[in-house]
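See below for the structure under consideration.
Shown here is a partial selection of chains from the complex, left in place.
Going by the order they are written in, the chains are A, B, C and D; count residues from 1 in each one.
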Amino acid sequence: ETTKERVLREGKIVIGIHNRAPWGSRDEATGQATGWHPDLLRAAFAELGVKDLDIRVTEFGALIPGLLAGRFDAVASGLAITPERCLQVAFGAPDLKVPDAAIVLAGNPKQVHGFADIVGNSEIVMGAGRGSVSVKNATAAGVPEDRMLLFPDIESNVSALRAGRVDVAVLSSPTVIGLLSGEKAKGLERATPFVTTDEQANYAAVAFRTGDEDLRALYDERLAALKTDGTVAAIMARYGFGTPEAVPDSVTAQKLCDGSAATSGAGK
Amino acid sequence: MGFDIDFALSTLPTILSAIGMTLLVAAVSCVGAAAIGFGFEITRRSGGVMGYAVRFLIDFIRATPVLVWLYCLYFILPFYGIRLSALAVGIIGLSLYFSGYLSEVFKAGIDAIPRGQAEAARALGLGRLDMTVFVIAPQMLRNIAAPMGNYFVSILKATPYLAVLAVPEMLGRAFDIASETYRYAEPLTVAGLIFLGLALIISQAIKRLEGRLLRPMRR
Amino acid sequence: MPQTAKTPAVHAVQIGALNKWYGTFHVLRDVSLTVPNGSRIVVCGPSGSGKSTLIRCLNGLEAYQQGTVTLGATRLGENARETTLARRQTGMVFQNFNLFPHLTVLSNCTLALRRVLGMARHEAESLARHHLEKVRIPEQANKYPAQLSGGQQQRVAIARALCMNPRLMLFDEPTSALDPEMIKEVLDVMTGLANEGMTMICVTHEMGFAREVADQVVFMDQGSIVEQASPSTFFTTPGHPRARSFLNTLLH
Amino acid sequence: MSMLDIWLGILQGFRVTALVTLYGLIFAIPFGLVFGVAQYLTTGPARLVVTAIIEFWRSSAVIILLFVFYYALPVVGLMFSAMTVSAMVLGLNIGGYASQAVRAGLQSLDRGQKEAGQALGLSRPTILLLIELPQALVTMSPTFINQIIQLVKATSLVSLVTLTDMTFRAKEISQIEYDPVPIYLSLLLAYFVVCYPIALLGRLVESRVGPAREISGGL
């Protein structure tokens, strides 16, 4: 029995998430999986009778090892497609474009609107997620290492920003959107605009085990259908994503894996 | 997930580049923890309200995880106007946290000194300070070398927690490599082996020191 | 040597109606004792009768609740500075030697000389060697206590106390942790000291030593001195029935 | 969210924290006893083997072991549940420390105890069981209690293997409420509430049986 057959038979798919809004998290009230990728997966599989999303919450770094170890059937937690990761897992079609974005204290006191501002003002200390693509982009843009603090998770970034330990936290745009939605980030705001280039963006997708290509194919097929019928756009709207986050048709998982499109890390 | 030795070796320079930071944090924290712990123990011995306060503080420290301590020092103190650098927070956090444990070690070390030693010192007319410095402390050191060494190793093994403060230490570097390459086995093994090696060096050094300290006291 | 400047007292020690309690337990009951300069007192009595407690009160190792202790011309506890000075002139030797195990024999002897009296190292060492010779172990000066036999350790402890040039020596069962052969070497040193005129109070059950050396034998029971007599009287005609039965068990 | 809500939210992770601790003890206690006794009794190559096993569990970084047992072993066909892996890894790690306490307790017993047993004609197992172990366990009990605290605190690592303990609950809550002060203070308080009674129990036992021999036990 392949994973696909089992998923269809049981009507249940086990997904790994690292509990990060808006990518994939556990709803405080219902205990159900919520977030961009769980919603996509739910929509994609619902018509096939797979209604049950069984979530396993773990650390970001354990997502791919957990998938490989068979602890879950898919990673639905904002994993970005990178050539290195393609060697380990089978990505579904890219479903979200992920540019960098920045959060700052309300009023943007240091007037940060792009990496150039950070490079230009030696008083600005930047925070970012350890190992994230934002760090690579910042480094490439010339932000010196001694003005970059790398934290293991988003909370630390936000805490550091509030504590005045950093002046700006550069995270992925969906993360920032999720972070600023609702009441939870009082006193913080998104730095608008925060200028980025297309090369700096990367693309998120659901990841499957290599060897479960049949499941991936099924998902890709359903995802294409959802794009056509507007479901994807509806889910994007639910999370506040718009044109900047839409994936151009020219970008495919294959190209991203070959390294011919942009590089590395989304949730991170 | 096969293990690629060449890849493992290639991670070595990056991971080793942080060994200085790891050792710096560990060494300063060891000294800090020992100093504060000794202060705690002396205060506790002198009794009174301060003695009880210190006792509670030590139990409080023992009852809470070090990680939470680091979070509190790093992210909460600034709200009260105290902004320490990450390195300072790390060192102060580890020192404070382990001082609670070390004070217990000192306690046992002092308790193990026969009462007659202090009495002999007093009978000779030695003052409190002279007695502490020349009679009690050297004997205590001999009693506690081994357990103190264990805690020094624990302090070393705790330095990776400083990753939450963005202090660039070894295990953090290893995770950097892991999250860039998505290969966990090699960098983690390399970091693990370096930590194990350092731990062995420390415990060997302590064993030797203990041997030298104890030599006069054995036949 | 620092010295109280008052008129030299005739009595090395005067204990007046000393009372001491451990909690509710009355350890010392109205103990009074006068020790003239140059006299040798042997204290004996059953276990728990308060012998150790008594002599520990004499050099401030134990506090007491009632009564007076006068060393030379100084009443203990009246004046902090003088008390300290008086105490310094009291040497104490313990049952378990209590040598400092981390210091050599020589350093054991010089520590107090240097830290308390502020002597130069050279001077302290030559004084220490002098006393080590007196207890007949000059050759052990650079060894550590653990390398010595019990008898040798106890002799070092005596030398260490002598270094401070005490006017009174207190001994608390100095030979009871020793093997028979070593007992003799320590008692010999103590007898030598006595013959030189050192004032000493010695808790011991070595009745041969008491007979030979003591001026007075003090017998304690349940915290009181129940008999005090010259050795010849004490050993031949003990007055108190408790002393009689004690002597009996001792000489089986 | 009020401080109380946060605190209650964190306590939702208490069940996992408590379960991992309890199941962990099921591993720790037999391991500590059996290997402590084995290390005490064996000599030569057998002792080396015993020591190597103890050191493996005691000295390895718990986080790496958790990772390997949960994410790497299934690749070779060994699939344990997250709870089993957590209990086993944390339990055996603490068990490694406990075994050292058992061995130290046995070694510090007066040799005369064993000899008296032999002189009475008691067999070696009887001496161990009825004379040596009861005494060693009493003197070691404060250490064991301290190890339980270490175990509770070590459960904060199990979120790595998908379990939702108190620390992870705190992280979850900070998804909703990015306000570090109440969250981290609540977390500190939560561990304190769980561990402080155990620490007090340790003090009580310690005052009954004398001071614990300090053997550093992780974090």
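Going forward, contacts are C-beta pairs under 8 Å (C-beta built on N, C-alpha and C of every residue); 3 or more make two chains touch, one makes a residue touch a chain.
If you're wondering where the values come from, they're calculated on a predicted model, not measured in any experiment.
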Each chain type is displayed a single time; count how many copies of it the full structure file holds and write the result as a formula.
A x1, B x1, C x2, D x1
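Methods note: only the chains that are shown with their structure count from here on.
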Between chain A and chain D, which partner chains are common?
B
Which one chain sits nearest the middle, judging by mean Cα positions?
B
As a test of understanding: of all chains, whose mean C-alpha position lies farthest from that of chain B?
C
Greatest contact count: chains B-D
Taking the mean of the C-alpha atoms as each chain's centre, how many Å separate chain B from chain C?
45
Measure off the straight-line distance from the CA centroid of chain C to the CA centroid of chain D, and report it in whole Å.
52
Contacts with 2+ other chains: residues of chain D:
67, 72, 75, 180
What parts of chain C, by residue number, touch at least two of the other chains?
none
Name the touching chain pairs, please: which are they?
A-B, A-D, B-C, B-D
List the residues on chain D that touch chain B in their complex, please.
59-61, 63-64, 67, 72, 75, 146, 149, 153, 156, 167, 180-181, 184-185, 187-188, 191-192, 194-196, 198-200, 203, 211-216, 218-219
Chain D partner, complex, touching residues on chain B are 1, 59-60, 62-69, 71-72, 75-76, 79, 101, 104-105, 107-108, 111, 144, 147, 150-151, 153-154, 157-158, 160-161, 171, 184-185, 188, 192, 195-196, 199
Name, in rising order, each residue of chain B that touches chain C in their complex.
114, 116-117, 119-127, 130, 134-135, 138-139, 142, 213, 216-219
